[in-house]
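A single protein chain has been omitted from the complex, and every remaining protein chain is retained in its original position.
Showing chain A:
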Amino acid sequence: MSGVAADRDVCVGAGMCVLTAPDLFDQDDEGLVVLIDESDPDPALTQRAVLLCPSGALRVTGN
């Protein structure tokens, strides 16, 4: 099963992930990325969010 990992040290809070997949990602009080649901996300949507993340804070995990 594949998933997605988010690196908050790299995140710049542009919000592209939240715009792309609001059911998977949110931004906390600091505006940085948090994962809402790590269980079996839609691979196409995950891939799109990874592609659009400007800072490179997201990556696909698993196989």
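Observations on the structure shown:
Definition applied: a contact is a pair of C-beta atoms (placed from the backbone, for glycine too) under 8 Å apart; a residue touches a chain by one contact, two chains touch by 3 or more; residues count from 1.
Keep in mind that, in the parts below, contacts and distances are computed from a predicted model.
Per the UniProt record, the absent chain's protein name among "Cytochrome P450", "ABC transporter permease", "3-oxoacid CoA-transferase subunit B" or "Nitrogenase iron-iron protein delta chain" is "Cytochrome P450". Summary of contacts with the chain left out: across A:V12, A:L35 or A:V60, the touching residue is A:V12. Across the interface with the omitted chain, chain A contributes residues 12-16, 18-20, 27, 29-32, 48, 51-52, 54-56.
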